[in-house]
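Beneath this line is the structure, given in structure tokens, with notes to follow.
Missing here: one protein chain of the complex. Every other protein chain is in place.
Chain lettering (A, B and C) follows the sequence in which the chains are written, and residue indices restart at 1 in each chain.
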Amino acid sequence: MVALNHYLVLSAILFAIGTAGVFVRRNLITILLSIEIMLNAVNLTFVAFGRALGSADGQIIVFFVMTVAAAEAAVGLAIVITLFRHKESLNPDSFTLLKW
Amino acid sequence: MTPGALNAIVPMACVTAAGIAAMVAESFREPGEHMPIAGLGLVGLIGAAISAVLLWNHNTSSFGLVSADNFGLFVTLILVCVGVLTLAISGPTIERERLPAGEHYALTLFALAGMMLMATATDLLVIFLALEVLSLAVYVLTGLRRDSPVASEAAFKYFLLGAFSSAFFLYGIAFTYGVTGSTHLDRIGSVIAAGAAQETLMQRLALGLLLVGFAFKVSAVPFHMWTPDAYEGAPSSVTGFMSTGVKAAAFAAFVRVFLSAFEPMRADWGAVLWVVAAATMILGTVVGVVQPNIKRMLAYSSIAHGGYLLVALLSGNDLGKGAVLFYLLTYAVTNLGAFGVIGLLESAGTQPSAISHQPFIPATGHQPPNDQVRDYAGLWHTHPMLAGLMTVFLLSLSGFPPMAGFIAKWYVFTAAMKAGYSGLAIIGVLTSVVSVFFYLRVVVMMYMTEGERPAAFPAVPRMAGLALVVSAIVIFYLGILPARVLDWAAQSIGTIF
Amino acid sequence: MQGWLSILIMIALGAGFALISVLLSGVLGPSKPSAEKSAPYECGMPPVGDARERQSVKFYLVAMIFLLFDIEVAFLYPWAMALRGLGWNGFAQVVLFMALLLAGYVYVWRKGALDWGNEKTERARKLRT
Partner (left out) sequence: MTGSPMLFYLFAAVAVGASLLVIAQRNPVYSVLLLIGSFGALSGLYVLLDAPFVAVIQIIVYAGAIMVLFLFVVMLLNAPHEDTDYDSHVHPLLRPGPMRFGAALALAFGVELVWALTRAGQSGAFAGGAVSSVAQIGHALFTDYAFPFEVTSILILVAMMGAVVLARRD
């Protein structure tokens, strides 16, 4: 029988993949995509808990998380565009003006 | 929804309305035309201040999600001071760097609305939404200088780590919702208190993830990487706004979530917070000493001040909570003053070029010319007033007796001693002593050493000059007669728990 | 699960039709590749440059505005379903929501984010005003 734990473990795996993606990938767009994966993992946790508790709160909170993810994507990509106007590459290693 | 239920959100609604008005005014402004958008913002802020004062002691709450208790109102009044000071000191920065003025003011107002909402919200979801509103506005403000690669890079680093940590914060909320079945802080508190005997693993998981989200926003040690870059890259007025406003709102929500909802699990987060507070204080001071760039130096000093606030939060008794409020007020006024002076001096160095579209940063260096500590050499001879003001701000940051900084730090350390965290108090005193050195390094540079560049003396704009003088007076007032404000802070503690 | 069967069938039909037609043309058609035939087709002229040259930023702006107003519409679905139960209170909430987003739309429209003319005429028009 598929239990709550299965969904929680699955969303933990997806969240870990997103976290790894933010560190590993050297391309700004893919880093933003990994953050979207993390937010999706959290959405899955919300819906799973909502279903376990039998209330509509979980699904409504997912609505708000999607709005936040969309707003973040819009602003994040706008910042990537301004960055790209200065330097032609998308590789974060090439942005090293601000040093330790 | 009875009309009475809307009182708690009136301060936030005033600032939002001002933000929207500023936005629409900016869209109808012809490119050349000058419009008093800052005045619009001021009206909104004054409206918020009046409504906050009227709501004092009423302890109203609306929608069950936002409660305007004295604690939230005190932080709202701090944010109004931050807002007024920011509007005043951002004038020169906007002219010199040709930032889009309307958007700058509108985004500042939206960020302030987000901060006020975060300070008064009693529901994790509303705290998260407010956190997102203020973070997005501040990311854009940081990157508003589009022609400077430094600013865009700072904005992207701040955005990346901010989005990353708000995903962790949200994951914490998801587990809290899973364990307690609701996101309201009071219901969470009661469920945790009831089940305090057998603390499930998931409660600790939720606690850890929430701590990560908050630690990032107050730039506590393991998550402070973004602070120096963001503070150096952003325009000075935005850096001042960011370092004070975001920290005040984040600490208010931090206190509300950890000292009311997760109070029963104190044993868990107490030890972790102890280590984080100690590490934040030590690292903020030690690394701050070696910084050549004055904005990076103040960034590390703001990390150290975050550490002192963590100590106050950790001590958790009534004295500690009052200490958090008082410290936030003095820190906000002082830091904004310091960044205001830096903003003015930056405009002193770079004469706005005659050619309309010449980027303000000379093609060679990407650093604004006088951003280094040594550029402050001999400031006393060229700008005596600015040098005097800067001295007051730096001395208050380091905690010199006549200034408010001393009272704030003394209040925090007594709270820590009373709560039995004498170890942290000792570390705090030691790091304060070390920090005196790197604040005085700048003061010595201003007075003793000879300045080689006869900087042309631009007229210090009336508004910015007035704001700096007023904040210096407030620092002295809070330093010498803090009694009244201290009992206001004490008054606001009873209501929250 | 029975409600979803129809949707599964629809997806299967759509995807199936596309796949089958591609596979059939690949399998049945005579394939004698030659240089001209395998070059990308540009109305007979020899292809120049790679397929993806830089587009202007107005595409991003329109996509972003579409995204944000798509969310507004996404909120209206549940509202429409539950309106009878919500009464005037729910109606007032959405009117306020729409008013705020209208302010955003006015800002975007006045700031010229939606202007679609090509850059040269746009700049000329801006200089004239």
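Observations, loosely collected:
Basically, a residue touches a chain if its C-beta (ideal position, glycine included) is under 8 Å from a C-beta of that chain, and two chains touch if they have at least 3 such contacts.
Computed from a predicted model, the values in this text were never measured in an experiment.
Every shown chain touched by the omitted chain in the complete complex is listed here: A, B, C. Even with one chain removed from view, chain A keeps its contact list with that chain: residues 1-10, 12-27, 29-30, 32-34, 36-37, 40, 43-44, 47-48, 50-60, 62-64, 66-75, 77-82, 84, 89-91, 93.
For chain C, the residues touching the chain absent from view are 1, 4, 52-61, 63-68, 70-72, 74-75, 77-83, 85-86, 89-90, 93-94, 96-97, 100-101, 103-104, 107-108, 111-113, 119, 126. Chain B residues in contact with the hidden partner, per the touch definition given at the top, are 1, 9, 16, 19-20, 23, 62-63, 65-66, 100, 103, 106-107, 110, 113-114, 117, 125-126, 129-130, 132-133, 136-137, 139-140, 143-144, 146, 178, 200-202, 205.
Basically, only the chains that are shown with their structure count from here on.
Between the chain pairs B-C and A-B, more C-beta pairs are in contact across A-B. Relative to the whole-protein C-alpha centroid, the nearest chain centroid is that of B. Mean C-alpha positions place chain A and chain C at a centre distance of 22 Å.
Within chain B, contacts with two or more other chains are made by no residue at all. In chain A, the residues that touch at least two other chains are 71, 78. Within the complex formed with chain C, the chain A residues making contact are 63, 66-67, 70-71, 73-74, 77-78, 81. Residues 8, 15, 18, 22, 28, 31-32, 35, 38-39, 41-42, 45-46, 49, 52-53, 55, 57-58, 61, 64-65, 68, 71-72, 75-76, 78-80, 82-83, 85-87, 95, 97-98, 100 of chain A are the ones touching chain B in the complex.
Looking at the complex, you find that chain B touches chain C at residues 1, 20, 23-24, 26-28.
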